[in-house]
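Pasting a structure here, questions to come.
A single protein chain has been omitted from the complex, and every remaining protein chain is retained in its original position.
Each chain gets a letter, A and B, in the order it is written, and its residues are counted from 1.
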Amino acid sequence: MIARLSLRSAAVGAALALSAALVAATGGSPAAALRALYQGSLADPTAWTATLLYVAPLLLVAAGACVSARSGMFNIGQEGQVLIGALAGAWVALRLAVGGPVLVVCVLVCAALAGGAWAGLSALMYRWRGVDVVVSTLLMTFVAQQVVAFAVTTPWLLQESRVGDAAVSAQSNRLPAGALLGSFGEYPGLAVNCGLVLAVVAAVLVAVALDRTRWGFRLTMLGRNEIAARHAGVRVARLGGAALAVSGGLAGLAGAVLLTSPVGANRLQPGMSVGVGWDGLLVALVARNRPLLALPVALLFGALRAGGGFLAATGVPPYLVDVVKALLVLAFVVVGRARDAGER
Amino acid sequence: MTELLQLRGISKRFGPVVACDAVDLTVREGEVHGLLGENGAGKSTLMNVLLGLTQRDAGTIIHRGKTVHVGGPRNAIGLGFGMVHQQLSLVEPLTVWENVILGDRGRVDRAKACADVEAVAARYGLPVDPLSRVDRLSAGERQRVELIKCLRRDPSVLVLDEPTSLLTEAESAELFAVLRRVVRAERRAVILISHRLAEITAATDRVTVLRRGRVVHTGRTAETTPPELARWMVGREVAVEAEAAALGVLVAPAQAAATTTAAPVLRVRDLRVLVGGTPRLDGLSLDVAPGEILGLYGVEGNGQDVLGDVLAGLVTPDGGTVEVGGQPIDLTRPGALHLAGVGVVPEDRRTALVLDMTVAENLAMKAPMSAFPNRRRMRAAAGRLVEEYGIAVPSLDAPARALSGGNQQRLVLARELSAAPRVLVAAQPTQGLDVGAIGDVHRRFQRVADQGVGVLLISTALEEVLALASRVAVISSGRIAGILPAEEATGERLGLLVGGA
Partner (left out) sequence: MLESVDTILSSGVRLTAPLAFAACGEYVAERAGTMNISVEAMMLSAAYGSVATASATGSATTGLLAGVLVGMVVGWVHGNLSHRLALNTFVVGLVLNALALGLTSYLITVSTLDSQRPSQASILLLLGIAPLTWWLVERSRWGLELRASGEDPRSAAVTGIRVDARRRQALLWCGALAGLGGAYLAVGEVGSFNQNMTAGRGYLVIAAVIFGAWRLGRTLLGCAVFGLADALRLALPALGVTLNSQVLVAAPYLLALLAMLSFRTSSRAPRALRQG
């Protein structure tokens, strides 16, 4: 146990040292960069707000990624599923003539359904013609990007309405205020979005579903040994497809949260997923597909994103946080592998 | 005739299992040497040692009078040792000529390779089109390609592992005629691994019989008869009883045989399974009565693995029916057999256990489970089973991977028996286990049979079948070649049924 911890901290240390070396080598000050990262992410309630804003969608995506990875149906197309979820959410918010909390719920549910359906397409292709899930979810991501781009440039779909002579952009109208997620409680200086609560609840639910229910038990069997699962009478096709749909659904929900967060642009925009799908997948990788472990990891990734915005003042490019993230993930997967090998 | 190859005192153990125990084998120039034995007798291990695929624990290899070092497959190829494995090693989407030169060194010369293939094919009477893709060839043609691949290297010692299992009668007769001619004329040797007694007597000059990792006979083939060989191969009854006594297992009591008149609890009719167009089960029928142990004996590759998969619900047959307790089972429904009360101990434990999940989880896998299973109850139930079946586990939360082979097998057995099955199907249940574990597993089978469960024991080890079963069915080429009551099942009679003589 101690060996594991020290191996992990060594990995984290190596990743951070490499990042620091990069900063130093390019004429920056690692200490200043670290300070800025802290300032932007955790120093005060405003910084925390920025961090938590990212934590919500990251955690939702990661929780979903845990489900698909556990079932052996490895989904890497969350970036696209996030967008499709946001698209469905925006459509409902702008077109559905209901108001109040009902609308918010409709937006969230439809986003989740759409994300799940998008991932479900990959499950269908796998069952029908054996198309590799990893490849199809990846390729579907790029299709999803174009679907959203199409929607926001097509007037009869979601493109913003022309106001006077102003040029229209490739984005939807602003969502009505009634469709936005409210704050969760009142705190001095800190704005805790309902999305965060939703994400934490989802992560806990996924953890419970995976580790405490028959469904999760069978899912784990399927992922670890498909033949043994069939021996035990598991309906492999149905369960695997469900796992993929759930992971897509949670990614779609993340899209709706991005869309309806009170701090965001509150419009459907082609670039609005800002890599949350990819990052959420990395969070799950670092957390080794454990939704509860994904909580602190998502916090770390969210803090890095939020802190990245503060780097500019130190002359260190904000892209540093992307390097740090990638190196961290690399360190964790290599250490995880070494540990597995050691246990055998 | 001079000695071409001598293996002296070859020993090899895998964990607790002794695969080869000081085996001596002498092969002379110009001879076809038969190597006979049941599955697990040590033939394959011995040959893998010769081919550098397995490192021996002890012993020397002498080739043309010189002690040689065989550190790996390339060494063996360099010394002129070649082997055609029973499981072909052809890359199917490649062409014949590409497969033949795979593993060579140097430039790829298609014209020369094709010419080589044709030359070897003509010399040994193995016609095949060098430009054809292997996956478009029939099973027999693929076998030929594998032979050509080996023969092209002009091996001084050629090992053929069950080479005729995929060939027609005429093809194998032709092959052996050619081999004998070439071996004599060119001062080479062939080691022929086979379980077909007729083939051994017809094609070999001398024969060595292995049993349980030891040489039990070696001598000129002409001086023996098939019944004698059969007896050596599967051992004498006296030995079986002695071994059974040593393991603390009673030979199946006569009263079990009496219960066979009861209505069968498992009834299999006309099972047909096609794999890649060739029938692996070809109209197999059998009955298992409650309280009896029916032994299904045969040499590996005759369809018993497929039968096991069908009864485990992994393979849906192309034809035929399975009835449990008189009720026909819908074999397309996952878990239908399990629900009907068929417990399965599969040949490969890794298909029954999820090695990365815990002992407790593995034990709970097939039990009825509520939507929110209670972990504490699951562990408590697991604790009882672990104790009852004497499974040595570091902890109930340890992954099944951490258990020894014997304890993994006990784990499977405990799970399958705890579901109170009406039928227990066990395939090679003691493969790779040590003596203590074997005895334990055997006692379990005896006990469940006494409780009225119908047991189908699929095994390639005759000792095991004779020690446990009240009736012995012999499987050959996907169908039942014959069924004998245990007391009539002498090694000789079974060996002849198995050997197709």
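Please note the rule applied: a residue touches a chain if its C-beta (ideal position, glycine included) is under 8 Å from a C-beta of that chain, and two chains touch if they have at least 3 such contacts.
Quantities reported herein were computed from a predicted structural model and do not represent experimental measurements.
The chain not shown here is touched by just one of A:T153, A:N173 or A:T213, and that residue is A:T153. Only one residue in the set B:H85, B:R267 or B:H442 touches the chain that does not appear here, and it is B:H85.
Taking the complete complex into account, residues 22, 26-28, 74, 76, 125, 128-132, 134-136, 138-140, 142-143, 145-147, 149-150, 153-154, 278, 281-282, 285, 316-317, 319-327, 329-330, 333-334, 337-338 of chain A touch the chain not shown. Mapped onto chain B, the interface with the missing chain covers residues 73-74, 77, 85, 88-94, 98, 101-108, 110.
Everything below uses one rule, namely that only the chains that are shown with their structure count from here on.
Of all residues in chain A, those touching chain B in their complex are 212-215, 217, 220-221, 224-225, 227-236, 344.
Listed in rising order, the residues of chain B touching chain A in the complex are 312-314, 334-336, 338-339, 344, 346, 350-357, 361, 364-366, 369-373, 375, 401.
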